[in-house]
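A single protein chain has been removed from this complex, and every other one stays in its place.
Chain lettering (A and B) follows the sequence in which the chains are written, and residue indices restart at 1 in each chain.
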Amino acid sequence: MKTKVAFFDFGGCEGCQLQIANLEEDVLRLIDIVKIVSFREIMKEHSDDYDIAVIEGSIMRPMDEERLKKIRKNAKILIALGACACLGGVQRMINQWPVEESKEIVYGNSEKIKDNPYFDNFHTKAVDEVVKVDAYVPGCPIDRNEFVRILIAIIQGKKPPLPDYPLCVECKKKENICLFEEGKLCLGPITRAGCNAICPSYGSECEGCRGFISHPEERAYKEVLENYSISVEELLHKKSIFNYRYIEKKRDKNE
Amino acid sequence: MKIMLKEEFLSFVDGLIESMDVEGVKAKDKKFVFDRLGSSEELRLDYDTTILPPKKYFLPQYETIMKFDLSKQFSVKKEEDHEKRVIIGVHPYDIVAIKQMDKYFLDTHPDDLYFQKRKNTVIIGSNILNVSEKAFFGDMETGYVDSGYDLMITDLGDRVAIEIGTEAGRDLLRGYSLREASTGEIEEVKRIINDASEKAKRGLRVKPQKWHDLLEKSYNSEIWKKQAEKCLSCGTCTLVCPTCFCYDVTDEIDLTLKEGKRIRTWDGCLLRNFTEVASGEIFREKTEDRYRHRFNRKGRYLPTLLGFVACVGCGRCSSQCIPDIADPVNLMNMLAEEVSHLEEKSVSPHTETIIQSTEVEKPLYVPMPATIKNVKKLTKTEKLFEIELDNGRSLGHMPGQFVEISIPGYGEAPISVSSSPDGKRFQLIVRKMGDLTSKLHTMKEGDKVGIRGPFGNGFDLEALRGKNLIFIAGGLGLAPMRSLISYVLKNRMDFGEVTILYGCKEPCEVLLKEEIEEWEKREDIQFLKSVDRCPENEKWSGEIGVITSLIPKVKFDPKNTTAIIVGPPVMYKFVIDDLKNLGMPEENIIVSLERRMKCGVGKCGHCQINGIYVCKDGPVFNYKDIKDLPEAFT
Partner (left out) sequence: MNKINITVEHLTRVEGHGNIVVNLTDGRIERIQWQVSEAPRMFESFLRGKPYYEISHITSRICGICSIGHALCSLKATEAAMGIEISEQTLLLRKLALHAENIQSHILHIGYLVAPDLFRVGSVFHLVKTHKETVLKIIKLHRLANEMSDLICGRTTHPITLIPGGFTDIPSKKQLEDLRKKLTEIIPVCDDLSQVFLENIHMLPEFSRETEYIALTGDEYALYDGVIGSTDTGKHPIESYEAITNEFVVPHSTAKFARHARESYMVGALARFNLNSDRLSPMGKICAKRFGLKPVNYNPFMNNVAQLVEIYHCIEDSIDIVDKLLEKGLKKNDNAKYTVKAGRGIGAAEVPRGILFHDYTYNESGLCTKANLVIPTNQNHNNITKDLEAFVPMLLGKQEKEIELNLEMLVRAYDPCISCSTHYLKVEFKR
């Protein structure tokens, strides 16, 4: 009996689901070991009978919450796929302001969209702020090899393998030149590894899209920035792109 | 010493490149790395240091140990690497580090994977022309080596001076024109070596011979905490260090679900979860403890274990540590300010070259196939497995030893043997905790597993003969202890008074209920059991309270009894204190400890308690030997 897998998307760009298609020839191997019963982007067929539900996208409206809760009831295992599902995505930055203000900016006179459920945004949430999540595949987009590793682990009954050490480990193993030496602000020392340090490998600073490790050495990190004359403001800008959830948590803790 | 003209030397290198894998130092932007050479033009003998040391050739960042065929019951195949390789440009301090690695990996429990790569590699060393800002190999006296290489070259501009180290080195040069070096050229080489060593002195006020004493005396210094406040726990220092070789082992299977492999990858003691076990316990949780451990391993533990100071002054950790706290020169100087007098030991980074005279045949990591003969459910979370090796031989273990049990695709875990050493079968009591144990719990009679071992220091049966014994087992601690208890009870006449105290959290967690009933019936032992609490609806005929509450309830002579204690980490301090207060001498107390283990043979580094390895020096310890180890009882 092959495990049945269904893919769902909410508020996101569908780039993470695209990575499944980007497995290229391995997609054929994938459909050999699992049965994909729903994948709106690629298939017409749909079934509500699935073992594993894979969720991409953040939750932004009451109608999204309802749909997600139904999916959670149907699934034995729920996987949050990508930064939007795991953390809230870049759109979580919208939580800086009241929702009404954002709607004004984008749609102007908001009378037309009042009372319209399609526009009934609340502050963006990650999937686990609505339902229980059994496994996380972080990243923006996900690393498709990591997705395969985690899916295989779930099929085997193992704990999904997710490193809890900083990107620096992977950068060093690849013999990259550290971006701090070029005066760049890299979030690598506080960000969860598993992407094989892809961005620093191309000379671009890590922006923390995989979320932070569970015990980031915050104080030490801030001190490092001072030594390299990088302002706290710059750090806050960088952190807020993918980790506004973290900033919200800290703000709530301090209040 | 020989001389070869530069042009000839470049042809020599190109000639090597045509026939085999040649790795040499190349430029990478403004830095240098060891990498595969496409032509002799890429070689940069004028480099100061590389980002990663050449250890990556002998212990790769990711190395496949073995492959599995999951379509069969138990099919594992060791990964072979017969690739011949030449590395050109290895600096003397890195050669010292390689010799240290050789000692570590080949001395006891020789590592066949390491050996294979090592034997197939020719090392062409190169004397240092430029010194990096943070290098201090001058202070460490590792700027010069007279062995450990196949060839040692010095770039003299239009000529290259060559010292021949081995026959393999001499063979490589066949067919190329060489002449003897002149006295002037020999002097030039000497001068180059001295210049570099002079430049690589950074004012280290404590020579390596005194590091052992300094680190011992400053174990509780506030400096560790202050430095660690800046530490990112990023692992960089250990990863770029030529004398750090800890590694982790994991199993992966591919998309076909039919094939898989076991790989080992670099790990580092600075990482927070380096010592984390399946239950979630972390044995070196504070950053300052981890920061201090690294220096102690290099300056104290490895010198004691293998006779060399495990730092060669390359400066890689210093230059790549972003918060700049990894520099041994700064740290040692700081610590030295707090200590007035320091003793010297006769150690240094240098060690003998052993690779030439070593042969390793036996595979260290390939498990033996074994079959599960019986499975018995003991509690909600524990099962007892009876296992027999497929080769028909008995395990040959001592009570207190452990095996590494493998399930291809799931991993390997250390489990103490629970049965006494008689017969072909042995028993393991396994708690369902992580990936491997959870999978094991789904397996039935007839299923196959892999076994490595037995490993570790077991109970000293000879020393215990004739003694009075008191066994104090907490929870799952009964599992390893049972191997000794069974032995003692089978040979009851060989031992004095025997008392068994057993405690666990609740009645439903009691292991080996029938066996305990037997013990209760016996008249030749004292036996008491206790639970921390008993829920209302459960029956319990024993005591209620923590295990230490049982001690006053039994009759024994503390001064003439040997105590064997195994239980959860938190239990030891309390039990040992109570026993000592009753007058039990420290040498009468024996414990068995657990830590995270991967290799089981003292290589991967995870199970270290200060300078000792639980897998080799333990898991059974005499309390007297470890009582002063700060990390023993957390």
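The rule is simple: contacts are C-beta pairs under 8 Å (C-beta built on N, C-alpha and C of every residue); 3 or more make two chains touch, one makes a residue touch a chain.
Every value quoted in this text rests on a predicted model; they were computed, and no experiment measured them.
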In the full complex, the chain left out is in contact with A
Touch rule applied to chain A and the missing chain gives residues 9-19, 21-22, 24-25, 27-28, 31, 36, 39-46, 57, 60-61, 64, 89-91, 93-94, 96-97, 101-103, 105-107, 112-113, 116, 118-119, 121, 140-141, 198-199, 201-204, 207, 234, 237-238, 241
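Keep in mind that, in the parts below, only the chains that are shown with their structure count from here on.
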Of all residues in chain B, which touch chain A in the complex? 28-31, 33, 51-52, 61-62, 229-236, 239-240, 250, 252-257, 265-266, 268, 271-273, 287, 320, 322-324, 409-410, 434-435, 438-439, 442
In the complex, the residues of chain A that touch chain B are 26, 29-30, 32-33, 148-149, 152, 155-159, 161, 164-166, 168-169, 172-175, 177-178, 180, 188-190, 215, 217, 219-221, 223-224, 227
